[in-house]
Each structure stands twice: as structure tokens, then as C-alpha cells.
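A single protein chain has been removed from this complex, and every other one stays in its place.
What follows is chain A.
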Amino acid sequence: MIRHLFKLIWNKKGAHSLLIIEIWASFMVLFGVLSLIIYNFTNYLQPIGFSYDRVWVVDLSNNQDTVGVAAKNQRIFDMISAYTEVESASRMSNNTPFSANQMNNNVTYNKISAVPDMYETDDNLYETLDLKLLAGRWYRKEDQVSKFRPVVLNKVLAEKFFQDENPLGKILSKEDKKPFKVVGIVDTFKAKGEFMSNAPAIFVQNESMSDWVQPILIRTRPGTDATFEARLVKDIAALAPGWGIEVSYMTESRQNRHKLTLIPVIIFLIISGFLLTNVALGLFGILNLNISRRRSEIGLRRAMGATGWNVTLQILGEMWTLSLFSILIGLLFAVQFPLLHVFDLAAGVYLWAMVAALLTIFVIVTLCAWYPGQQAARIHPATALHEE
């Protein structure tokens, strides 16, 4: 029967070409959307690697004020650290979690080179963000006298450089600057939120945080509210008149980040939903037309011994065969993505997207063919055979 269906489709491939193209296009669109969704979903499943509840980011700008900037920075930071409402405060480079800023740098070990996201931070970040150390320790004040700059890597970067070797104590080179020494390994650090991939990251100790105006991260005590925020802003303004002060809650910036990821996905989903609905309706129409054109063939098959169910199954089978045909063509295109590394996605993501797109197509096609198939089974053979 399968061979029979194949012949039937093959011999009519000219008439079916439009359908084949439609199903192929639907498959490709689905493959794209599902790749995106699966990519984001697998990312989402990996832990973010730090805790952001109760963490505020104070962004400062000295504007035109250039007098005693370092001293003002230090005073502001000391003041913030001293509040009873503050559990921990820390300073880091501008690429704070959930911000739009990014920074990366080339780092080399033994001819293996990588471009991790780089975070320059003080010694407190570990505590403020509650990072998960897997091995070693965070850098501390004593490290400053060393001839190497202490760094902490995340696990993916450590694996990239050292595979199974113990990463602790290894020296990394960074162009003509002071080389790095690995003192600790953290698990994941997805600074742009849950939907970000677990990309290589490196934390570098910066001993001169006061020299520049840097964002300050504050972990507040539970129950701290906007009254403290107001006081904080007022106190900073008193220390550094004319400076810009902006306080944001990480929970809120995280939501904004999520929207940035999810909105394109949702837009894509809606567009492809429309597209698929159109294709499905078209398919349904074509099938209905097809069946009214093939009444005598259906009558004949019934006379030759086909049951009603055989007829339904044939209509379904033809559509499945046709879909398989289109999907095979689609797969030829789809496999190029992992093979040519078109985007920096894991091959597994594409594979799952292919499987999911294939299943979705089959479900849609089955739904579209079901009713026409039932109608075909209800055709009265004696009547159908005497038309024409």
C-alpha cells in the first residue's frame, strides 16, 4: 500500500508541486521558530548562576565634575557599605547583570584562545551576587601584591582551556598586559538572564575601582524598600553634588531583559501561526476539492473491496507521503545550519527543532486531511460510479 501511495504521488508530482512547496515552506518556518524556542528553552534550563533578588544597581555619572573623583567614589562606596540596610556592596565594570553593556577580551592558554565575557570586579562581588564556587576561591586583597592578576573562570571557559586538567594556578596570557592566574572556578554566570546561553566568562580583580566612576551593586536586607532608596540617593547627592544617580532593581531589569528575548519569539510565533493557519486552510480546501474530483476513483476502490476506513486511510496516507516528500527536501536545507554553523547554536538544538517541526507538520496535515478523509469514506460507491 505504501508503494502504491508513493506511485500515486510520484505520478502526480506536477499537480502536487504547489502543495509540496507550501508544506516545505511551512516546515522551514517551523524549523526556524522551533530552533529559536528550543535554543531559548535549553538556555532557560541552565541555572543563571547568581542571585538577583534584593540586589540594586547604583549607576553614577560624574558629569562635568572632575575634582577629586577618586576620593568621592571611595567615600560613596564606604558610606553605602556602612548602612545597616546593606548586606553587601560591590563595584564592577559597566557590564552589570541584565544591563545592555557588554565587554569581552581575548585570552589565551597554550595556544587555545577564547573571547570570554570579561567582568572587572572588586573582591566583594562573589558575596554580593552569591556566586556558586565550584573550586578554589574568590580573589582577595592579598592577591594584589602578586605579579599575576587573579581571575575566576566559569566552568565552560575552564573546560575549554584545560579539559580535564586542574585549572587552579594556571597562568593565562592576555596580549601585553599583566598575565592572569586562575584562583577559582564558578559554575554558570548568565549575566544577561536565563535566556542567555552559558557563554565563557572571566572575572578579573580590579584593585583600583575608585579611579573611575563604576556601578555599585548592593544586596539589601530583606524588607528594604523605596524609603531607603530615597535616602540613599539623597546621601549620595550630598557627597557628590551634581552627579547623576540612578538606582535600578535587578528583578526589574531582569524582566526587561526577558521581554527583549521573548518579544521577538512571540512575534515570530504569531507570524508563523498565521502562515500555518493559511497553509492549513489551503490544504483543507485543496483536499476537499480533490475528493470531489476523485469520487469515481473512490467509488471504484470501494467496489474493488476497500472499506470506508481504507479510503480515509488512503487520503491520510497520500498527505503523509506528500509531507514526507516535502520534509525530506526541507531537511536537506535544515541540515546545512548545523553543518555550516550558520548561527552559533548547538547541533542538538537544530536536531530537536527538525524533529519537532516534522511532528507539527504531520499533526497539522493529519488534522486537515481527517475531515475530507471521512467525507471520502462516506461517498456512496454506486452513485459515484454512475456519475461522469
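Rule of thumb we're sticking to: a residue touches a chain if its C-beta (ideal position, glycine included) is under 8 Å from a C-beta of that chain, and two chains touch if they have at least 3 such contacts; residues count from 1.
FYI, contacts and distances are computed from a predicted model.
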item	value
Hidden subunit of the complex - UniProt protein name among "Fe-S cluster assembly protein SufD", "Spore germination protein KB", "NADH-quinone oxidoreductase subunit H" or "ABC transporter ATP-binding protein"	"ABC transporter ATP-binding protein"
Identified contact with the non-displayed chain, of A:Pro179, A:Gly282 or A:Gly308	A:Gly308
Candidate in contact with the missing chain, chosen from A:Gln46, A:Ser296 or A:Thr360	A:Ser296
Among A:Leu8, A:Leu134, A:Leu239 or A:Val265, the residue in touch with the chain that has been omitted	A:Leu8
Chain A, residues in touch with the chain not shown (by the definition above)	1, 3-4, 7-8, 11-12, 296-297, 299-308, 310, 380-382, 385-386, 388
